[in-house]
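Yeah, one chain of the complex is gone here, protein chain that is, but the others are all in their spots.
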Amino acid sequence: MSRLVFWRLARAGLAIWTLASVVFLLSHRDAGAAVQEALAEVSDVQTDRTATTSAERLAAQAAVRERLGLNMPLFYISQGSNQQEPTWQWNGLHNQYHQWATGLLHGDLGTSYRNGQPVASRLGAALSFTLPLTGTAAVLAILAALALAQRLAASPWWQRPVRTLLVTVHALPLFVVALVLLLAFANPDAFAWFPAYGLDQPADVGSGTWSQIATYLMHMALPVSALTITAIPELTLQLDAALTQELHADYATTARAKGLDEGAVIRHHALRNALLPTLTQIAELLPALVAGAVVVEVVFALPGMGRLLAEAAAARDYPVLVGGILLTGAARLLALLLADLFYFWADPRIRWQS
Amino acid sequence: MLQPNQAAIDANNLLHVCLLQPDIANRKYGPALATSLPAVELVGDSLSKLAYDIRPTAAWDNGRPVTARDVEFTLKLMFCPGLPNEVARNRYRFIRAVLTDLKAPQHFTLVCRGQALEYVEASGDFFILPEAAFDPRGQLRRFSLVDLQKRATTAPPDSALQSLAQRYQAAEAGHPGQVPGCGPYQLVKWEKDRYLTFRRKPQWWADRLQPVPIALQARPKQLDYVIIPDAATATLALRRGDIDVYPQIPAREFARLRASPAAAALNFYSTTSYDVVMAGFNTRRAHLNDALTRQALSRFFDAAGLLKATQLGDGQRTVGVISPIEKENYNDSLALIPFDPAGATALLRQAGWQRGPAPGTGWTRKSANGDLQQLRLAMRYRAEGSLFSTVALQFQAAAAGLDIPVTLQPTESGAFSSSLKAGDFDVYVGVRKGNPFMFNFTPVFHSLGIDAGNTTGFSSPASDQLIEAIAAADSKTHRSQLLRRFQALLQQEAPIVPLFFLPNRIVASRQLTNLHVGSLKPGFMATTIERVPKPSAAP
Partner (left out) sequence: MLWLGLVGLTALLAAALPLPYAPGVPDLAHVAEPPFGAGAHWLGTDALGRDVLSMLVFGARTAVLLTLPAAVLSTLLGALAGGAAGFWGNKARLAVPYWLLAGAGAWWAVRFPGVGVGLAVAAISLGWLFTSWWRKRELASWPVPVNSVVMGAATTLDTIPRLVLVVAVTAGTGVSVSGLLVLLTLTSWPHSARLVRAQMLRVRTLPFVEAAQAVGAPAYKVWLHHALPHALQPLRTALPLSIAGLLGLESTLSFLGIGLPPDVASWGRLMATVRSEPGAWWTFLFPTMCLIISMISLSSISQYRPSAASS
């Protein structure tokens, strides 16, 4: 068992490293453009007062490259730019990829091109907004799905309309749900019950802990609802289908024959088996949690991971982008490990095999 | 040292003080840290000396006076290797030396390369940093300003400069308020792209001045700047009274708010700004290198319709890059370019273009060397906001009516700037930010600026001469004559199509007075606002 888990983790780890390396190498190929932008961004706001000679401009670019460590060759080997006979040359350990990789092994993700902050601190700040949001939504969705699926499986009269409703909601893209919530409940022209922005605004001086918590909850209500509403249908439908299948199994019939009522059969017998396929799904949620719901964060203007990554991509802030991908990958590893452990716990057959 | 966006500029203006500061109300630079505008002395024909005096009361928070040493240190820091100071280097390179006087520590003279009227303003608009806080042992004094300016990037690293750069970056990292300044406010809370909270220093040196000049007034005890990404949300916050001032409010929100019952508690201001919306042609492209073609294409822009649709009638159309509110410099004898596709057809034929017989074949012409040119355009603009995309769609539709295909390329702002510099466009739509102080068009229209600020790549000997003459003009009347000629020349050559100057709209709570609303950025003065204990602003 542990060997199996180890190999799975090793494979997934390799995949993550490959993906991060590919993104690193692909993106840093046009780091020159990023340099241009780092310069352009600033000079754009205020017009230059004096003309610069091209030598001065080149010097300015060289200074930026030096500062960002982009003057080194990209990889261990590179293709020479000799036109007649392209040649390969060995660059030794003094290259960007090696610097990045060694930095990474020491826990250093590099610094952002745009504002010079360490990538790790930016990711950390974003995570502190994203995790409560998506974590709450995931827990709520799982609990709601568990409760709903158990009741659905007992075939009440409302089984059919609720299933239809779930299928309908399942069809909605997240941004539609989020926008509907925003336009309905944070709109001065409709109901302005919830604030639409400003989770991160400075708390008023003198307000107590309780009012701060209340403000926080008010801000989180709509984003969490949007995420929960979109996550519930998939989990519920899956669990419902699995439960229905299990209830037709022989052991369920036996349990009923013992005289147990339907609810007890579901709770004590079928649920545990039906949970197995859902566990995988729940484990899949973890990387999605870390990557954050890009859409929800954009709609509700939350400074979380999803928006950080989207903005980093748009601004070609590659260190942040690569860092985010690595972090998501790490969450993926953790998810795999957890899923395996859950299986181990939930399915005795696996325990016997190992 | 670097001011990446307007919010940062505003913030720095609260924390720091420059020698001179623009007065929003009368659109002129006035003395701030300096006692008066500098005395200018021309030396020969290629040097100028500007003599400044720092206010004797000016002091850092620890009570030490602000001296000429601090000015010298600040200028040297702009050329210290290892710091993100590339833009500052280019901007202040014209200052070659700082002459200080041991006997009068608050008097100094800047020696500048070249002679220009605008050196008066340009030499004083950077904020001063304390030498004692970053370089207590005066290690930077070993280097002269010219040494640092001429220092090659390949020069061996110097340990003193390195440690200085590290100290400066450590102070600036993550918290701009940690860089000590002699301004009236302290940054007490700060989160990037979210909010800034400033608190008035209880004791500030300018309080002792009698009377306090407008540039040095600091009335509010606390200033909160919050950054609200969504216009509708910001409006809601204003209606609720969460914020008191909403600058740069979009046209539709402004109009809606004005018509709503909430208008009773609000003041509405609209002035013409110095930001001109314009299109530019890439004159390096073979099919755009003649003035006739460019003039023809300029007639596809429906500036009047766009102004009405996007700004609801506020703002002002213009013939050139000089704002119509600058009466003495604006060339009012020129006619506005009309929206005239029919006239454009005639101009295109004059330029040698032939329209294909069947629809969809477009326009072609033979160039001098026999190549067949096709009239098709790629139009680049910033992806954010609806202004640029409306302009682009309008142009595309008008051109499509004459069978000229236009590809739209909305681009993220960073990528947009670098595409413009790289010349990767046929037409672009953008905003040129301006001010009433700067008349040196060398970076943007001179042949020296090609491959850098001169995005259109346009230049001619006549325009180069005119630009140099404007920069070196010795009197304001002479300069405005030259500027009028320059506007006529630009309209004739049409490397750019100025569409209109944007309005600068501000909505503020009725409870506030003394906003000093004006055309200059940021459009009002936060430091003079009175009455309400806690004003806030949402950029």
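All chains are identified by letter, namely A and B, in their written order; residue positions are counted from 1 within each chain.
We take it that a residue touches a chain if its C-beta (ideal position, glycine included) is under 8 Å from a C-beta of that chain, and two chains touch if they have at least 3 such contacts.
No experiment lies behind these values; they were computed from the predicted model shown.
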{"item": "Touching the absent chain when the full complex is considered, from B:Asp61, B:Glu326 or B:Glu412", "value": "B:Glu412"}
{"item": "Touch criterion as defined above, residue of B:Gln222, B:Thr271, B:Gln316 or B:Ser389 at the omitted chain", "value": "B:Ser389"}
{"item": "Of A:Leu4, A:Ala147 or A:Val176, the one touching the omitted chain in the full complex", "value": "A:Val176"}
{"item": "In chain A, positions touching the absent partner", "value": "11-12, 14-16, 18-19, 23, 79, 86-88, 167-168, 170-176, 179-180, 183, 187, 189, 287-288, 291, 294-295, 298-299, 306, 309-310, 313-314, 316, 321, 324-325, 328-329, 332"}
{"item": "In chain B, positions touching the absent partner", "value": "230-232, 250, 252, 256, 302, 305-306, 308-309, 383, 386, 389-390, 392-394, 396-397, 407-412, 415"}
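Please note the rule applied: only the chains that are shown with their structure count from here on.
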{"item": "Chain centre separation (chain A, chain B; CA means) in Å", "value": "38"}
{"item": "Chain B contact footprint on chain A (complex, rising order)", "value": "33, 36-37, 39-54, 56-57, 59-64, 66-67, 115-117, 121, 186-188, 192, 196-198, 200-202, 301, 303, 314-316"}
{"item": "In the complex with chain A, residue positions of chain B that touch it", "value": "2-6, 9, 81-82, 84, 86-87, 89-91, 93-94, 118, 122, 153, 169, 173-174, 189, 191-195, 197, 224, 226, 228-230, 232-233, 235-237, 239, 412-415, 417-418, 420-422, 432-434, 438, 440, 442-444, 446, 448-449, 451-453"}
